[in-house]
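Yeah, one chain of the complex is gone here, protein chain that is, but the others are all in their spots.
For reference, chains read A and B in written order, and residue numbers begin at 1 within each chain.
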Amino acid sequence: MLPGILFVCGAVGLYMVSFALNKKTAAPEGLSKIDALKCGACQNFACTIKQTLEEEEAV
Amino acid sequence: MAANVAKKTAKKTPGQLANFTKGFIKENPVFVFLLGLCPALAVTSTLETSLGMGLLVVFVLVLSNIVVSLIKNFIPKEVKIPSYIVIISTFVTMVGLLTEAYAENLFESLGIFIPLIVVNCLILGRAESFASKNNVVSSAIDGLGMALGFTFALMLIGVSREFLSTGAIAYGEYLPLGVSGSIFNFDTHLFNMAVFGGPAGGFIVIGVILAILQAIDLNKKKKAEIARQKMIEEKKRLALERKRKKELESAGGQA
Partner (left out) sequence: MTWTVFFTAIFSAMLINNVVLLRFLGVCPFLGVSKKTESALGMSMAVTFVMVVAAAVTYPLYYLVLKPLEIEYVQTIAFILIIASLVQLVEMFIKKFSKKLYKSLGIYLPLITTNCAILGIAVQNITDNYADLYGIGPGFFVAVVTAFGAALGFGLVMFSFSSIRERLDAATNLPESWRGVPVSLIVAGIMALAFLGLGGIV
C-alpha cells in the first residue's frame, strides 16, 4: 500500500514540476497568442488554451 | 452552439429537477456535445455492454463530482487538473477492480475501455465546468443526470446495433443477472446485417441518429421562424389599421 501511495505522490509532484516549468518558459516571440479559430471545433475541456481564452472573454 | 447553451443555463440557474433532466436530451453529452464518442462507438455492439459501460460511468461521475465539489475550496488553481485526474483515476481503478471481481464477462468485453474512462472528456469536463463551481448536492445530481444521459445515449446506440446485427436482444450474457436468454427473436435474413455489429456500423448508426436529431432541430427552428414571421405580419397589420383609423378620424375632424 505504502509504495503505491508514495509512487502516486511522486507522479503528482512530477506533473506539478513539469507544469510549472512549462508555464515559466515563455512562448517564442509573436506566438504568445494562438489563433483561436483554429481550435474552435474541439470540445476538449482539459485544453489549457481554451481555458485562457474563456478567461479572457470573461474579463 | 455549445457556448450558447452553457450561457443560457448559467443565466437561468434552473431547479434541481431541470438540473437532473438536462443531460437526457437538451445537453446530452453524446448527441449534443459529442463527448465520449470513443466508448460510444467501441462498446455499443450489444445492449448489455452499453448498459454496463453506462453504469460504470454513472458510478465514476457521481463520486468524482461529489469529491471535487467537496474539496473545491482547498485546491490551488495550478494543481486543479492533476488533482481531478488523480480523483477520477482512483475511482476508475476502483470500478475496474469491482467489475473484474463481480462481472468478469463484462470486464473482458470492455477491456481497455475501462481504464480509458479516465480520459473520457465528459467526466473531466463536468468536474471542471460544474462540480468546481457548485455545492455537493447539485453536483451529485448533475453528475447523475449527465451520466444517465450518457447511458441513455449508449443504450439507444447499443439497442439499434444489436438488433440490426443479430435480430435479437440478448440478456444475461455480460451482466451477472442470474438469468440469460434473448428477446425479439427475428430469425430472418433481414435482421442479420453483421456489419452493424462491427466498427463500420458504429459510425453509421451514430451518424444516422445525429442526422435525425438535426432534422428535428431544424424543423423546430423552421416552425419557430414561421411563427415569428406571422407575428410580425400581424403586428404590422394592426399598426397599419391604427394608422388608417387615425387618418380617417383626423380627416373627419377637418371636415
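Here is the rule we go by: contacts are C-beta pairs under 8 Å (C-beta built on N, C-alpha and C of every residue); 3 or more make two chains touch, one makes a residue touch a chain.
All figures in this text were calculated on a predicted structure; none of them were measured in a lab.
Across the entire complex, contacts from the unshown chain go to A, B.
The missing chain, though absent from the display, is touched by one residue of B:L124, B:A140, B:L154 or B:L175; that residue is B:L124. Here the missing chain is touched by one residue of B:V86, B:L144, B:A170 or B:M193, and it is B:V86. Here the missing chain is touched by one residue of B:C38, B:V137 or B:A227, and it is B:C38.
Hidden from this view is one chain, which touches subunit B at 34-35, 37-39, 41-42, 81-82, 85-86, 89-90, 92-93, 96-97, 111-112, 115-116, 118-119, 121, 124, 195, 198-204, 206-208, 210-212, 214-215, 218. Annotation for subunit A: contacts to the undisplayed chain at residues 3-4, 7-8, 11-12, 14-15, 17-19, 21-22, 25-29, 31, 34-35, 38-39, 41-49.
One rule holds for everything that comes next: only the chains that are shown with their structure count from here on.
Taking the mean of the C-alpha atoms as each chain's centre, subunit A and subunit B sit 27 Å apart. Contact residues of subunit A toward subunit B in the complex are 8, 12, 15-16, 19-20, 43-46.
The residues of subunit B lying in touch with subunit A in their complex are 2, 33-35, 78-79, 81-83, 86, 121, 124-125, 128-129.
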